[in-house]
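Yeah, one chain of the complex is gone here, protein chain that is, but the others are all in their spots.
After this line comes chain A, so read on.
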Amino acid sequence: MCPRWPDVAGWTSIERMVVVISAPRRRRSPPWFGAETRRALAAGLAVAGLALLAGWPYWRGHPAAAAITLASCAAIAVVGVLLATGGRTRRTGLLFAAASVCWAANWAASWDATLGPIMSPYAQATFYLALAVGVLLYPGGRLEYLADRIWTVLACVVLWGCPTALWVTSEPEWAAFRGDSVWWPAPFPDLEVFRTVLKVSGGLYVFLAVSLAVVLLLRLPRMGRMRRLLILPVTLAIGFVGISAALTQKPVMTTSIPLDDLLHVYVVQGAVVVIVPLTLLASGLRVRIAELTVAGRMLRLTAPVSVERVRDALRDVLHDPTLELWFWAPMEETYVDTAGLPVTLDLADDGTGERDGDRRRHRVRSAAGGPLAVVELGGALRDHGSLVEAALVAGGRALETARLQASVQAGLEQVRAAYRRLVRAETVERERLARDLHDGAQQRLLALGAMLGTLEAVTGDPAVREHARNCRGELMEALAELRALAREVQPALLVQDGLGPALEVVAERLGTRVALDVTPRRFSREIESTLYSALCEALSYAVDRARATQVSVRVGEKDGRLVAEVGLDGAAPAAPAADLAGLTGRIRALRGEVEVDGGPGTGTTVRMDLPCE
């Protein structure tokens, strides 16, 4: 976990990133030659020109050194301006651009006149300072760790203090400058003190180089995997540059060396330094390549498209297994999860917000500008805004398709909910009807039967008795029919004792051997009622259509799903699915599934599987 740091411009801009998925804009020039590239090249040329002017006296005799140095200055300037256009690398870029100007200014020493010699050591020091702090700021745009900050302060003191000590304690000749017009105040010239200053400065430079390497190494283990990959090459480069600069500086830290020797060391240092911007460029390219390949990977991973697949593809390409995705369902005006269930997301007005810890939510908009989805990312991705954007842009079409799918899912969910309400209402109605039949009509008929029985008992007339007995017989037939009807509507036993006992009664009436294995667990009314009628249908199908002689019914619960299996020895007639269409519809209304398996000689299995909360 990274420590929080006061808000800076780059930080905020990434956090507020809103991805707009739209058709690519048309460009007239090639995409790599945009305004940024042109500006960078112009800056490079300007700095090269400045260096040419500053080092002219030396360049006349050393054309190869001139080519190397001008190219190095230009390269640092170009990379600096390019980096300055990125949100978070802006500070690094500005520092690099400043460093390139300093390096150019450093060559003013070659004129050996007026202000050039006294400015040169400051320019050199500031060049290294800007370069080192620029790398420390990369790529987060801030000095994240205490060691970074301490080193920066220390470097400022040393790198600006040593040049000052130089001119305070020496005559210009001692410091390799012999021109007549050289401005060199030299308030306390003392050769012995000057020698000490040179020795101490040389030692401090080596110390700074080594401590920078340590500071950089200390940062590595604290970074996320993606960030470390990005920083490692730059770290190695700046470490190498720092130490080589300190070591090449050492030989010239003696008194009265020739100016050409000093300038020769500058050439070597400038040539070595160029690897820093080049590695940064390589890291940038690497990021760009990752962003470009993300598109291809997203396309591969999301075909054929589904909500889950889009989410999993994003998790994969962004290396974030905790990534979450919610889709906007326009009909319902709410976000839904990958299963199509509505969720409530509390989003800030700008569509972003910090969650627990470092997690962030981004609102994704469609081509038309309407809400499309919300993506929640882990904090490790905050430095990879453009990678996230590239992934979301690449998955844009898939997201839109998936959105359609999600809204269809949501619609289907609504239909199912309505069907479920219908089933529930029907269950209640059935119960009421069954009770009416039982308490009303049936009791009345039974009372009539008892009255006829009374008549039979009291009458002395055999004809009347016979007649009453016949009436009673008829009445019992009517009662049996009424009961069959009531049983079909809703067996009282199902409500009281559940599926097992109710099915036992059904099995008894069937006239075929039925082996029952039914869980004693109770489920909601509509599930029991639906499954009961489905099983009744399957059983009567087994006997009437498949002519089964052995039937087994197994009902059990597994992982939150109720599984019912009817196995029968009879071979299914041509189209069992068509015969069981009513059953299938009822089970599907409760988000269940029905499978019918079997063939001649193997018997038939009807398998029903529905969620039971």
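Here, contacts are C-beta pairs under 8 Å (C-beta built on N, C-alpha and C of every residue); 3 or more make two chains touch, one makes a residue touch a chain; residues count from 1.
The working rule: contacts and distances are computed from a predicted model.
Novice: Absent chain per UniProt: "Response regulator transcription factor", "Cytochrome P450", "Acyl carrier protein" or "ATP synthase subunit a"?
Specialist: The missing chain's protein name, per its UniProt entry, is "Response regulator transcription factor".
Novice: If I consider the whole complex, including the chain that's not displayed, which of A:Val168, A:Ala271, A:Val489 or A:Val505 touches that chain?
Specialist: Going through A:Val168, A:Ala271, A:Val489 or A:Val505 one by one, A:Val505 is the residue touching the chain not shown.
Novice: Which of A:Val495, A:Val543 or A:Cys612 sits in contact with the chain that's absent?
Specialist: A:Val495
Novice: Tell me which residue among A:Ala66, A:Ala209, A:Leu325 or A:Leu452 touches the hidden chain in the full complex.
Specialist: A:Leu452
Novice: May I ask which residue of A:Glu173, A:Asp261, A:Asp439 or A:Asp597 touches the chain that does not appear here?
Specialist: A:Asp439
Novice: Touching the absent chain: which residues on chain A qualify?
Specialist: Against the left-out chain, chain A lists 435, 438-439, 442-444, 446-454, 456-458, 472, 475-476, 479, 483, 487, 492-493, 495-497, 501, 504-505, 507-511, 513-517, 549.
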